[in-house]
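Some notes on the structure that comes next.
Excluded from the complex is one protein chain; the other protein chains are retained at their positions.
Residue numbering begins at 1 within each chain, and the chains themselves are lettered A and B in the order written.
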Amino acid sequence: MEARGWGWRHAGRRRSALDGIDLVISPGERVLLLGPSGSGKSTLLHALAGVHGGAEEGEETGSLLIDGEWPGSVRGRASLVLQDPDSQVILARVGDDVAFGCENLGVPRDEIWRRVRRALDEVGLDLPLDHPTSMLSGGQKQRLALAGALAMGPGLLLLDEPTANLDPAGVDEVRQSVARTLDRTGATFVVVEHRVDVWIDLVTRVVVLGRDGRVIADGEPQHVISTQRDALLAAGVWVPGVRATVPTARPAPAASVVDLEGIDLAIGRRSDVVVRSGLSLALPRAASTVLTGPNGAGKSTLALTMGGLLPPLSGRVRASEGLADGLKADPIRWRSRELLTRIGTVFQEPEHQFVASTVQRELEVAPRALGLDAATTARRTHEVLERLGLDRLAEANPFTLSGGEQRRLTVGCALVAQPRVVVLDEPTFGQDRLTWIELVTLLRALVDDGTTLLSVSHDAAYLDALGDRHLDLGSDALRMEAAA
Amino acid sequence: MIMTMAKTPRLHLVDRVNPVSRLAAAMLLTTPLLLTVDWVSAAVALGIQLVLFAIAGVTPKVLVSRGWPILIAAPIAGLSMLLYGQPEGTEYWSFWLARITDGSIELAVAVTVRVLAIGLPAVLLFMNVDPTELADGLAQVAKLPSRFVLGALAGARLVGLFMEDWRAMALSRRARGIGDHGVIRRFATMAFALLVLAIRRGSKLATAMEARGFGSDHPRTWARESRVGWPDAALLCIAAGIAVLAIGCAVWAGTYHAVWA
């Protein structure tokens, strides 16, 4: 692949996402693409896969060629896993979905099913082939998308933050299966990831994009990291061995007030399917609780249940008197507007949550619902925009934001209402080091000011910084907490 | 809608027939009936259909639960014909343009039975068809362009997720503080929001499909083979047989009444 002065401006944007990219990647190279959130990493991967579309969707400058041809015309030689696992489920059954790419490449039928089984095996998605794809958790969807790409046995494998939703065991599994596939096929490989340490041993080259969409560093991994350390840190890269400077977690005092409590809960998305039962947990006031556990364990379901959005299938969620503030103790019985100032929830999938056509208006939804006056609304939204680094994008459509920008926006939408309890599902998903620090510092400050926080996360650094209390849904700890 | 299909009872015998053949059979059976308005052909076709569907396992309960729109619509269609059908013979009642005559009564009966005979096969034959199988059949057996068939299948799946999306969206609107609207306003805004969401996801999904090599000029293979065999031939023969018999009876009884006559 060869780029000469290549650039791309999305239709509807004034600034180019990428500009003047000169890059040559030879066959068999394994590249880790780094850069701050919104610097155009995903845009570059899309271009390499030839899925950018024509003049209707943006404006191209310079040239970008794969094997000397325009990428759109050799589509299929590359296979790309997009950043958002939720939007790339194509067919209704797990097996069919994985087979889809192979079919497009014209692989013979018997071979397709062999590859499908192997790929599912490799990514650790242990489900029947006819399992409905509409019933997968976030991490399971990500594994599914990966399996689809691996099964294609592509000459160029492009992965956009493939491990962002995975549990630690899953990250390992995925790295190993990618390594095996690369060794077997000798494919060229480009991966985007904010966590350098996951891929550093596997790649042969690191390319770093700067905030302005240009290449700022390029070379052999250890060399780039040792010589360009400061530039990398400034660009928000997670340099291995450099810890983020944020306050660390401090254990919650034993006798603090419990704001929200789940008692002997059975949880599930639908009344007929129980995901987990016998769960008991308590969220102490002004402390941060982090919930971890393997993919599909029911973390998101539990978060939604605690947030007063899903009714528990049995058992009870009870709010303290201070939190309920005159309402009934069960959050599920509060009205939507009453919930807003009490419990703010951020979902794992950003897409379902957007209701407005610009970032600014998206942030104004909650203040409007609360009937706040214009000045307060403006002050609060402005503050959130600035702190989350979205001020430049105030007039952009939420759906056109980059993965990390979308994630920050959803967090911002919950925070503008200033709820007393905040429930966050994978809040740091897709953040570079700088936005990560900003986000964690912001959350820490909220907790110190008395907000109660429950987060679901696979992120070990996040657990270090905000895990005042740690609940692991993979173990029986939650049940024990009830006994104690 | 599409999700609930899985729960419906399967049709014996017919469930081995390719969805495309079922579509063809429904066309073969009902198209000739569309060309005549007479009660004999419709009644003969309807009678045979009911017997065959009963053999295939359609109980009265299934018939009502799946075919209720047709059962309601049939007499209504008859009423319109009763009032405004071409007058002929004795007139029993009239009001402005409405006239009930011997001719219009006969037409009304014919139209009522005809709606049943035409409507039921499509519904019952498609009672348990999986959209993926239909798409496989359309592309492999009917040889429609795969880009369009699979694009349509993927798009249809997004709409098939409306139920799930509706639930998820209701949750998120509740979380955003805008879940308190009254029933009608809420229905209208959510329905529009669902369409918007489906289109947005469709736009992204198209990218995801292309990212897996879809839409190139490369010839494609199929992981699931869509086959036709003797059960398909049998169903088509039965369908054609019913149509011929029905029209034949009408001609023989002298009631055949071509729509353009």
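To be clear about the criterion, a contact is a pair of C-beta atoms (placed from the backbone, for glycine too) under 8 Å apart; a residue touches a chain by one contact, two chains touch by 3 or more.
Following the convention adopted for this analysis, contacts and distances are computed from a predicted model.
This figure omits one chain of the complex; the name its UniProt record holds, of "Six-cysteine peptide SCIFF", "Xanthine dehydrogenase small subunit", "2Fe-2S iron-sulfur cluster protein" or "Energy-coupling factor transport system substrate-specific component", is "Energy-coupling factor transport system substrate-specific component".
When the full complex is taken into account, the listed residue touching the unshown chain is A:S357, out of A:T185, A:S357 or A:Q418. Check B:L13, B:A56 or B:A73 against the missing chain and you find that the one touching it is B:A73.
Screening A:T400, A:Q418 or A:T441 for touch with the missing chain picks out A:T400. Residue-wise, the contact with the chain that is not shown comes from B:L83, picked out of B:L13, B:L50 or B:L83. The missing chain lies against chain A, touching residues 11-14, 53-57, 59-63, 70, 357, 393, 395-397, 399-400.
Even with one chain removed from view, chain B keeps its contact list with that chain: residues 1, 26-27, 30-31, 34-35, 37, 66-67, 69-70, 72-74, 76-77, 79-81, 83-87, 96-98, 107, 111, 115, 118-123, 126, 129, 147-148, 151-156, 158-160, 162, 192, 195-196, 198-200, 202-203, 205-207, 209-210, 214-215, 257, 259-261.
FYI, only the chains that are shown with their structure count from here on.
Averaging C-alpha coordinates per chain places the centre of chain A 42 Å away from that of chain B. Put simply, chain A touches chain B in their complex at residues 46, 49-51, 74-76, 79-82, 84, 87-88, 90-93, 95-96, 99-109, 112-113, 116, 134, 145, 148-149, 152, 158, 269, 304, 307, 309-310, 335-337, 339-340, 344-345, 347, 349, 351-353, 355, 365-366, 369-370, 399, 413-414, 417. Residues 3, 131-132, 153-154, 157, 160-161, 164-165, 167-169, 171-180, 193, 197, 200-201, 204-205, 207-216, 218-225 of chain B are the ones touching chain A in the complex.
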